[in-house]
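Questions regarding the structure given below will be posed in turn.
A single protein chain has been omitted from the complex, and every remaining protein chain is retained in its original position.
In order of appearance the chains are A, B, C and D, and numbering begins at 1 in each one.
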Amino acid sequence: MTGAAIGRVMGLIDIPLRALQKATGTRGMAAFFLAPNMAIFAVFVLVPFVINFMYSMTGGAAIFLDQRSYVGLDQYRQIMDCKDYLDPNTCVQDGFWIAVSNTAWFVVIQVTLMIVVALITALILNRELIGRSFWRAVFFFPVLLSPVVTGLIWRWILQRNGILNAFLLNVFGTEPTNWLTERASSFAATIGVSIWAHVGFYTLILLAGLQAIPKDLYEAAEMDGTRRGRMFWRITLPLLMPNLIVVLVLALIKAVQIFDEAFVLTGGGPGTSTMYIVQYIYEMGFASELRNPGLAAAASILMGAVLVVLTLLQMAASRRNEKKGER
Amino acid sequence: MAHVLTFLTRRRGGSRWHWSDIATWVWLFGGLFIIFGPAVWLGLSSFKTPAALAEFPPALLPYISQTVAVEGYDKPLPIFTVTLPDGKKAELAEVRRIGIMAQMVDPKNPGTIIKVNIKDRTPVQKVSFETSNYTQPFLHFDFLRYLWNSVFVTTMATIITLAINSMAAFALSKYQFTGKNLILLLIVATLMVPLGVIMVPLYSVVSKLGLLDNLWGVILPTVATPTGVFLLRQYMLTIPDELIDAARMDKASEWQIYWRIVMPLSAPALAVLAIFSVVWRWNDFLWPLIVLSRSSLYTLQVGLNVYSGQLNVQWHYILAMTVVTMIPVVLVFVFLQRFITRGIAATGLK
Amino acid sequence: GDVRVMWYSDGVEGQVFKDLIDRFMKANPDIHVTVDEVSYSTIKEQLPVQLAAGNGPDIARVTNLKSLSQYWLDLTPYLKDVDFWKKNYGDQMDWMRPDGSSIIPGFMTQITLTGGFANKTLFEQAGVALPGEKATWDDWVAASEKVAKSQQLKAAFAIDRSGHRITGPAISYGANYIGADGMPAPLDANTKKYLTDLVKWTADGKADKDVWVASAGTTYRAAADDFINSEVAMYYAGSWQIPNFMTKIGTNFDWVAIGSPCGPAACTGMPGGAGLVAVKSTKNPKDVAKVMDYLASTPVAKEFAERTLFLPSNKEVVAGGLDFKTDNAQAKAALNTFVKATSTTAPLALKLPGWKWSDTYYGALVSRISQVMAGEMSLDEAFKRIDSDIAAKVQEAK
Amino acid sequence: MGRITLQKVVKSFGAFDILHGIDLEIEDGEFVVFVGPSGCGKSTLLRQIAGLDKPTSGQIHIDGELVNDVPAADRGLAMVFQSYALYPHMTVRQNLAFGLENARLPKHEIDTRIAEAARMLEIGDYLSRRPGQLSGGQRQRVAIGRAIVRNPTAFLLDEPLSNLDAELRISMRAELSALHARLKTTMIYVTHDQIEAMTLANRIVVLRKGKIEQVGTPLELYNTPANRFVAGFIGAPSMNFLSGTILSTGADGTRLTVLGETQLTTSRTALDAKAGQKISVGVRPQHIRLAKPEENGISAHIDMVEALGSETVIHAHAATGETILAVLAGQHDLAKGAEVQLSFESRDIHLFDEAGLRLAGT
Partner (left out) sequence: MGRITLQKVVKSFGAFDILHGIDLEIEDGEFVVFVGPSGCGKSTLLRQIAGLDKPTSGQIHIDGELVNDVPAADRGLAMVFQSYALYPHMTVRQNLAFGLENARLPKHEIDTRIAEAARMLEIGDYLSRRPGQLSGGQRQRVAIGRAIVRNPTAFLLDEPLSNLDAELRISMRAELSALHARLKTTMIYVTHDQIEAMTLANRIVVLRKGKIEQVGTPLELYNTPANRFVAGFIGAPSMNFLSGTILSTGADGTRLTVLGETQLTTSRTALDAKAGQKISVGVRPQHIRLAKPEENGISAHIDMVEALGSETVIHAHAATGETILAVLAGQHDLAKGAEVQLSFESRDIHLFDEAGLRLAGT
């Protein structure tokens, strides 16, 4: 009923749009389809982005641009002021460089694991299971939790008196450790928890991608006597590539932006071993008593620049794959 | 029981167990334990008293100490299991504690006071659900108003997101035009910047537009999500161009192609994006917090936030309200995930 | 007209405050007060942005009063009785106004004082006597250490991860943060001495390491849960924990407030608290002043303090004595201990809340010292970094 | 090596019953062709044999072994899909090599086989293209190639030549025939092309609405179709059915009238028919000729003339309104609307009773 109504509305919309198409041609329609998104995008993403860039060229504690003084590249200079680029401690902004190196490690490990886990989960959920919607919900569930709650649950699990230790003590008789105050384990915890929290998200994307692979190709492959392992590597994976690229790009970006749940979980500790770049920017920009918005902006621009380069590389790779994937 | 058995022994194709069947179930139950376990525990914890929440090590179920009304005492007294000096155990009610000694009475015989070392007594506890964690916030918390705001923001944002993102994705996946790659790059590049970073500039933009303290100020900045465009575009790439050719031959306008051909065939990806959008907008916190300063406009998440103070966070309310606010999204998920089913785009082709 | 109040709560005070406001509105039907309850982080992070943009509320409950003082409204022309304000709230007025000015922007809804708590039951079980009134930090650490040994605790004592919290003991050690020109001074020897002790206690396992090590940057971390769970014998926090302990500890053990242990120079805690201030950008300052007058008035302030179990700042209220609305004897006793401890507060401690740079100082102390505790740098390096962090901030603000 | 036995194979898709109990024995090395109207279940049957679908009931044996539960990959069959189902992300070469690599064949062996298939299918020039860059016929050839490079127990070919031009089709047909002769592998072949069916098959299986109508060698089906359906289905254009009546039966033959006018005597004596019985007389268009002047033919009105060059197809109708199709060799100058006298030999007729069954004895 509502479907019919929507259909009628869309039919009405079509009348002026046909006229538009007549006037502008198919190309013009491409512009039309892009316009709403690009307009909102420009106002609410691009403009702030540019303002942010201007921010990074100013100093002072004032919050709004018009009250800030122009300092040119000083903020960048300050960030880049290091005696030895391999040792963050020799930098003036040691916190930034520590955060950068922590983040780099985090990204590499977390993204890899995340994709593997998401892929396996998606493959499994793609099988004909009884109660498939239930299982999908199970793996998606953590995505529904706010990062604060996620961080909190896991802090309760991992802290010295947490469930994990109680469990280990009862089952293996292991001495309790505080998982969140050991360097390695707290780093691992931030990775594990962020995977826990987001894997459902990527699983869902991959699941949709898996379902889009035509069934007859699997049948053809089966007739070709393909074992399941090869089926995965030679059929599933290449055909999943467009979606895998979405996942890769998004996972990478979200990993670089790791903040909320890790912050609640470890607060960046022990010491600074799980302090990630966004926490640094956040503290610089908002929270810290040592606040310096210009520096924060400069740091974010630098981070963005690195990411853009990474993405360019990825897009180049994906372009190749798209060519490959065309039917 | 037989049902469970067939459920457990169900496997792919033939009659033999393949290692992957076993791996599947190991993975699923492992997932159930690791993923769902903490979530279930969260649910149970939301029924705990603040004291029980602070307790180490945490209990699985919400327990409270049991009390008993004893004659001669105004208030109910807490009961303990006490190991008496002769090694026997007894259930006694505690009258008061002085230092390391507790004065206790037998509830059946309230006359005599028994002195017990506090090491020798353990409280008698029972499972009890602290429902006031749920009811209290409803009383001094404008729940319905916040709920309405949340629902409004979420539905509006999701509808607009789906509409404009899919349109953009359609243009970026099925048309050739100059600048296409530039736009794509721009979109992905801006994905990189965490909201926290551009929050102040964004705030000034929104304030210039007069959208502060306006739900549209929450909705609009989020709807042009690069994620959505990117996600949909990649999915749309898998729709065969031949179907679009066919539609053009059928005199379909570009709008019809978008609406009648591409949208239905993108249903799985749209469902994914819809789920994401609902989850994101529903759980959005930082941005609404800064745009909305009047409580009549608060969304649930922002409203919930009043329980985080400077020195103290009232976790019992936060957990309970988290559980409550999660219910609608779970329902939305359960409804929408149906659409993520076997894509059919290729079955129209030879 | 309309008056908007931005309010955050740690406990029940939001409820109490709303009750009071409701009563006010009944009496003044022409003024409509809306209370926007927010989280503390909103106050700390979003409010400055809103103020800078000129979109703030009319009244706000704020803790970083000094750094935002440029945005506060001078209520003087609108108040019914300016003298009442000066007399009863004058002491803390400097905390919330720009240096050198004499405006009246608002009043402290609550005074806090840092101080310690001891788990009396643990001490008794261990057979260790509670150190007396004039006991030093060393005494307390030693005594707690004994308790910890005998009761197999995780640590002897814990102190919140906060620059504000460690400043009380530091001042007791004789620390001075303020230079002759009113600008931050480099770390002095006494501060270094205290920090060295603190790091040593942590390294020895006497102080609860987890609280400090478990975060980076300036993040606030409380050790209250450790105390509540009898994991430490002594805990240095402040008066605001009393309601919290009351509900969470219940009858599990006996606890007492112990005030601030002494150092070579003093036995001081750090005062602090939250103030309710009027915002300059308000459209109807008269109504705002009316609301403020009402809230600051003695009976209202008294009721607020009694129901919330907060230490009041209104002198008249303090003088009149308080009947805290609780039947928990331990809490009552603790509150009284804190009221008493106010008298031993060092002059510097009273000055710091009104000093522009204290947050900067606190931030540098916390972030660097916890790095030392985590083994990421040496004390000397940390001292250098603290000085340079502060210097950079001062530089940036010019 | 490739004996396939179907027993009571039934397949339903939900409420739709597609196959209604198929019983069929295919000998090792046999070339069996499935024919039948569009939608009769040929592809479905092939999929059951391949193992891509499970029959709703019934049993499938390959070489005596029950394979109902054996997954497709383990049945050792190769299939050409009606929809091609080429791997879009692989080049033609990779498409061909995929099955061989699965079987872990040595590289050089793979190369030889691909080269051989490419030669046979004339796709050598396209080996490095992807399916999306090929024409319909080229895709179909790749689909065939993917099956023939392997050495399966049996081939399942679903309309493998439908998109090829006549010339290529003939050469491909010859190649398939040669392949079969060389490998002696069982082949099951679905086609709509009469010539393919007639020339390739050892046996033809005629399907209709999910049931087998007749199984036999091509000429058996052509010469003695079991019923009107088969008679009409085998041979193109399809057989004419004219109404007739038995006049008398006897030792010297059976007399009957066709279209009420022509009287015929067949020499077939054992005809199981009664005098006066209404029958259907089948005559193939190729057996109808223009009556010689002295002959007493059926006079018909020409509706349409199709000149195919080597032959001319005449669509006509008799006085009773029944349509008659005649295929005349060579080119004839006949116009629409003209009246012609048509004739045929009595030995060329097929008789069917009212139920459509062939009259026993013929």
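Convention: contacts are C-beta pairs under 8 Å (C-beta built on N, C-alpha and C of every residue); 3 or more make two chains touch, one makes a residue touch a chain.
Everything quoted here is computed from the prediction, not taken from an experiment.
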Identified contact with the non-displayed chain, of B:79, B:261, B:279 or B:324 = B:261
Request  = Determine which one of D:112, D:135 or D:320 touches the chain that has been left out.
outcome  = D:135
Inquiry  = Touching the hidden chain in the complete assembly: which of B:92, B:211 or B:247 does that?
reply    = B:247
Remark   = Missing-chain contacts on chain D, rising order, are 13, 35-39, 42-44, 82-83, 133-138, 140-141, 158-159, 162-170, 192-195, 198-199, 218-219, 222-223, 232-238, 284, 286-287, 306-311, 313, 327, 329, 331
Inquiry  = Please output the residues of chain B touching the missing chain, sorted low to high.
reply    = 240, 242-243, 245-253, 256, 260-261, 264-265, 267, 344-350
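Keep in mind that, in the parts below, only the chains that are shown with their structure count from here on.
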Maximum centroid distance from chain A, chain identifier (CA atoms) = D
Request  = May I ask which two chains are joined by the most contacting C-beta pairs?
outcome  = A-B
Task = Calculate how many whole Å lie between the centre of chain B and the centre of chain D, each centre taken as the average of the chain's C-alpha atoms.
result = 61
Request  = Let me have the rounded angstrom distance from the C-alpha centre of chain C over to the C-alpha centre of chain D, please.
outcome  = 94
Key: Of all residues in chain B, the ones touching two or more other chains   = 56, 200, 204
Request  = Could you check chain C for residues that touch two or more other chains and list them?
outcome  = 44, 49, 53, 229, 231
